[in-house]
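Once you've had a glance at the structure underneath, I'll fire off some questions.
Of the protein chains in this complex, one is absent; all others appear in place.
Chain naming follows the written order as A, B, C, D and E, and within any one chain the residues start at number 1.
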Amino acid sequence: MAEAYNYEFFNVSFPAEYVAHVEINRPEKLNAFKEVMWHNLSALFDKLSVDPNVRAVVFSGAGRAFTAGLDVQAASEGSTFAPAPVDSARKANGLRRHILEFQDCITSLEKCEKPVICVLHGISFGLALDMSLSCDVRISTADTKFSVKEVDIGLAADIGTLSRLPHAVGNMSWIKDVALSARVFGSEEALRVGLVSRVAADKSAAMKEALELASVIASKSPIAVLGTKEILNYSRDKTVAEGLNYTAVWNAAMLQTEDVKEAMLSGMQKRKVKFAKL
Amino acid sequence: MAEAYNYEFFNVSFPAEYVAHVEINRPEKLNAFKEVMWHNLSALFDKLSVDPNVRAVVFSGAGRAFTAGLDVQAASEGSTFAPAPVDSARKANGLRRHILEFQDCITSLEKCEKPVICVLHGISFGLALDMSLSCDVRISTADTKFSVKEVDIGLAADIGTLSRLPHAVGNMSWIKDVALSARVFGSEEALRVGLVSRVAADKSAAMKEALELASVIASKSPIAVLGTKEILNYSRDKTVAEGLNYTAVWNAAMLQTEDVKEAMLSGMQKRKVKFAKL
Amino acid sequence: MAEAYNYEFFNVSFPAEYVAHVEINRPEKLNAFKEVMWHNLSALFDKLSVDPNVRAVVFSGAGRAFTAGLDVQAASEGSTFAPAPVDSARKANGLRRHILEFQDCITSLEKCEKPVICVLHGISFGLALDMSLSCDVRISTADTKFSVKEVDIGLAADIGTLSRLPHAVGNMSWIKDVALSARVFGSEEALRVGLVSRVAADKSAAMKEALELASVIASKSPIAVLGTKEILNYSRDKTVAEGLNYTAVWNAAMLQTEDVKEAMLSGMQKRKVKFAKL
Amino acid sequence: MAEAYNYEFFNVSFPAEYVAHVEINRPEKLNAFKEVMWHNLSALFDKLSVDPNVRAVVFSGAGRAFTAGLDVQAASEGSTFAPAPVDSARKANGLRRHILEFQDCITSLEKCEKPVICVLHGISFGLALDMSLSCDVRISTADTKFSVKEVDIGLAADIGTLSRLPHAVGNMSWIKDVALSARVFGSEEALRVGLVSRVAADKSAAMKEALELASVIASKSPIAVLGTKEILNYSRDKTVAEGLNYTAVWNAAMLQTEDVKEAMLSGMQKRKVKFAKL
Amino acid sequence: MAEAYNYEFFNVSFPAEYVAHVEINRPEKLNAFKEVMWHNLSALFDKLSVDPNVRAVVFSGAGRAFTAGLDVQAASEGSTFAPAPVDSARKANGLRRHILEFQDCITSLEKCEKPVICVLHGISFGLALDMSLSCDVRISTADTKFSVKEVDIGLAADIGTLSRLPHAVGNMSWIKDVALSARVFGSEEALRVGLVSRVAADKSAAMKEALELASVIASKSPIAVLGTKEILNYSRDKTVAEGLNYTAVWNAAMLQTEDVKEAMLSGMQKRKVKFAKL
Partner (left out) sequence: MAEAYNYEFFNVSFPAEYVAHVEINRPEKLNAFKEVMWHNLSALFDKLSVDPNVRAVVFSGAGRAFTAGLDVQAASEGSTFAPAPVDSARKANGLRRHILEFQDCITSLEKCEKPVICVLHGISFGLALDMSLSCDVRISTADTKFSVKEVDIGLAADIGTLSRLPHAVGNMSWIKDVALSARVFGSEEALRVGLVSRVAADKSAAMKEALELASVIASKSPIAVLGTKEILNYSRDKTVAEGLNYTAVWNAAMLQTEDVKEAMLSGMQKRKVKFAKL
């Protein structure tokens, strides 16, 4: 099964039933991202999204860091900052196309029908936040060093951090503090403000927690899990009234699942619950 | 006065001036809800909303629990999961009607013009969250056991929890964690993430705090309290600019209250303030 | 340079390179606001917004308090509560005009292109919250006394507190608790719920922290800082998808800054970074 | 069947299979509305909405006019303009409750799951527009006299005309022209700007057209008709992207109808199509 | 009274009771706009907005044309296209400030509390559309030549035409046709698609119609007229549900006008109606 997920710079494994583990694998560069990597990331999660054998995903980084962020050197050699044709307006249009494409790749994490649990350890700068904010649950370790790093290289973070932070963390004073100063902060602070919901002692403890949570989620009705992720993401962006109406339409179909019956019966019969694939 | 509020499965009393107390009263079933109960709840709060003798409401559960949630057995015997006519589409439309009606009943708590303070103690599963998230202030006790229980019975919570949580708690990682896993959590965690704003030692202490807060609110200008609840609910769902404009139109009428003068005069005259009924 | 900022009831100084300090200066009245003051505040921040020599602003109050809020006595003598012409509808229109104008003045803090760090100390009631919620970062002191005071004088807060609180603090239960009761709370509580992101021991420590943060921000690319503030404010009010699209259009122009190159080069050359004026 | 629809001031009949006809019946007062009438209207359409024997509705007025609008005399004797208690703010809250309740009654026409075709003839002033804009299709006659009459009695139309006109007619200059002047206009103008989509020679011709259209609609799949009305109303109010997403969720359930097969088979077998009840 | 409205390039007169007439007065340049003119326009309409002696405004151009649009020569000499400091990003920020300021000036027409009737005759290019789309009613003449001219000078119209056209005219195919081609079109086409609601034979006939309409509007309750303009503008931009709620809050205050009584009494007493000033 892992063979179907052969993407450069990523390891994909299946450590438990219905659980996938995606690991960024460029440890010699602290998992810094170059263009091929975000395209691979996107292709990979688009596939996980519709894979009937996957019900929850853990996302982490190999080596000493989750990711140091964008590989600025590669980017400056690549297309992003390439000389533009003719004038600033044409250059602007090229940049706009490029940013939208990059954003779309990272948004694949959010659009993945299956919940994604992100483990952040060590250096977690810049793109580390863009990506982890596209995931559903964030777990960090005692040694995680976070930074919304972008102002330090002269730009406003544009791949999602600034758009998702105000909807992920309810503390605008803190968000402005770290985003305007690019200062490094640790897990204790991240936990206090709600950027992460759990902090583990070290990476292996964090991976263990993440896999356990993924296994719990994978043991639930995939119809119920899919709907919970979708409706929470929808409601985050909409009024309560819109959220309620959307939920009613969504569940008009989804309550017709056999999983409700199976969940109840297995409980009464005290046997392991078993849901059909999605 | 309490006689006017004679609804099965609910006790209504008036423990202080302008303060109503609504108690769910089906303790032998841990206050599990069947259909008649949410209709009664709605009718009851629609009446409190316009009752000139009520300025704040406390909402709690009798017995060992706030509520164990939906009475699944009653529901499975009732209309919700009844065999649908002819095809899945027609069944879907029936379910949609049913969900919208159920949601509307719970939304009565939010639409009530008077603030509602919810006391959650003991088992507070499923519908406990849907209902308490429709209230204004949430107080729990040292022994409260919370769970967004719905995924455990094969469905995405559809009566409000998933639509209201992202607007009540600013910690999306935690929201996803508990909503996708259905795990039980306690008051300490609920306080840390902001699901509740106060935790009391036990139920009687919680009730005392709730009644004191309700009495404080009931002692304020009912015009000011009404506007504060309405504008906060409106602004939660809208942009800051929309919130400001709405506030201006709202207060164009509401600043013309005699309560401003009364509030100032009573302060200068060092006498008890007395506001006209709404 | 300070001479250009000669506004009654405000001291403006420039304590560090590219950093402005605005101090409310009516200490004998605990910095209570009368009408001329909010007009001056607005004019002052509109000028700072486009001043190329300013990249970050600290905002604080002289004397024993940040501000006791609206000078109710001055207001009652002034236009707000003046007898209205003819009927309630015409009075309402006059009030609406007045509120919108007052709100616009306070919104100047939010619209200022440069980040504003607010230091709240001592009494910080009513308008103190309206104003500080329009700022980017809030720092308080061990002795700060906060109150959403308006219900105590018979009205719903209308200059911004109720519209901005639900987008600044992710704890609706707490917001309702303090806004409906007008109770006084302190810095520990403010920090826990995320109303402020830092608490200092006393005012001079708070000013020191604020100036240091302002200096850090002022040392970054002004293009990056401008974009970060603008996109965070935009995204706070919009869906994630809208935020991403806006960011792409914004950065299509803003990535064409020389600051990116300067930030990288100065890093490699281990010299102080130097950005052109905005 | 008509017996179940016994509401004062309304005649309800069933002139064709699955087609209901609702007629306002107070011809001696040109069908002017008093309070009981809009409550009856609402109750009536809420019932039609879920009646499995109804798939389309025609709505018209008995006598010489569709309706002259609000019965101002009855209103002035009734609660609307009754002396308010104590102060303008309390009066405002009473008016707000009253307007919201009145609006909800008229919105029943829009919320009715079955399409409503409105026939406007003769005097069609004020409330005539509020109501007909809540319907799906508007047909008028050569002699219809329309007027957004409200400014003539000193108020801005508040039961729906001003909120629905800009979403029903794509000609804001014309909308402002008639709404600000209250001038009377005829069917030719109404057809040109798109307020009505058909004009018939006289009332009997209009009724004939309306019933034929209703019969056509009633002959289609009720699942398809329900979805078309719902998605068009939803999309009118939302962005194209939101409309598309909602449609996808809606049809995820609704495409599972047997009606698709029946529609195809009946076509191939050249027999009358027959759909199950909703 | 006209003396209070002494603004260069504009004639202001008061041709009828409560009616103002604003005329663009730079006929030797076909009323082409330079920067001082849009600032004057804005100041002028901000004053009319709160002038109790004005209840409706007619807006037209002196000489052979309404306006040929932006005075491109003046603009190219002025600040708009001035060499930018240092880099494209800083230039972009300067342009953004400039465009926002220019837009705000034109939006004064829309924000004016009193309805504005625009008469377009002769050349009506570019800014002619930006401005007239900010007005409430548009009347043209047999010889009006319209053009969304901006693509012809290399830019997308940025002062309002592209944002307001889709909300003023319900024919997106036609909007794209004229906005992408910059082709000139006449009054017949403008009337057919709903850009204007009336076409007069020539300018004097158009002025006569405009003044008559303004007089009719000025004879109505100013409270009713104010509300009708405000609610229509609000509803144009919002969902029907939001429009209804806003209307209810608005009218909670505005129905408390004496104008309702005066409108009814004057009708019964068959005398001229007389409303108090706003």
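The criterion applied here is as follows: a residue touches a chain if its C-beta (ideal position, glycine included) is under 8 Å from a C-beta of that chain, and two chains touch if they have at least 3 such contacts.
Just so you know, these numbers come straight off a predicted model, no measurement behind them.
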| item | value |
| --- | --- |
| Hidden partner chain, touching residue among A:3, A:28 or A:87 | A:87 |
| Residue touching the undisplayed chain, where the options are D:54, D:68, D:92 or D:225 | D:225 |
| Residue among E:43, E:72 or E:241 touching the omitted chain | E:72 |
| Positions on chain C where the hidden chain makes contact | 246, 249-250, 252-253, 256 |
| Touch list for chain D against the chain that is not drawn | 115, 136-138, 167-171, 194-198, 213, 216-217, 220-221, 223-232, 235-236, 239-241, 243-257, 259-264, 275 |
| Residues of chain E (touch criterion as defined above) contacting the omitted chain | 72, 76, 80-81, 84, 88, 91-93, 95-96, 99-100, 103, 107, 110, 150-158, 160, 162-167, 169-177, 179-183, 193-194, 236-238 |
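Note that in this section only the chains that are shown with their structure count from here on.
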| item | value |
| --- | --- |
| Whole-Å gap separating chain C and chain E, where each centre is the average of the chain's CA atoms | 34 |
| For chain B, residues contacting two or more additional chains | 88, 92-93, 167, 169-171, 194, 223, 226, 236, 246, 249-250, 252-257, 259 |
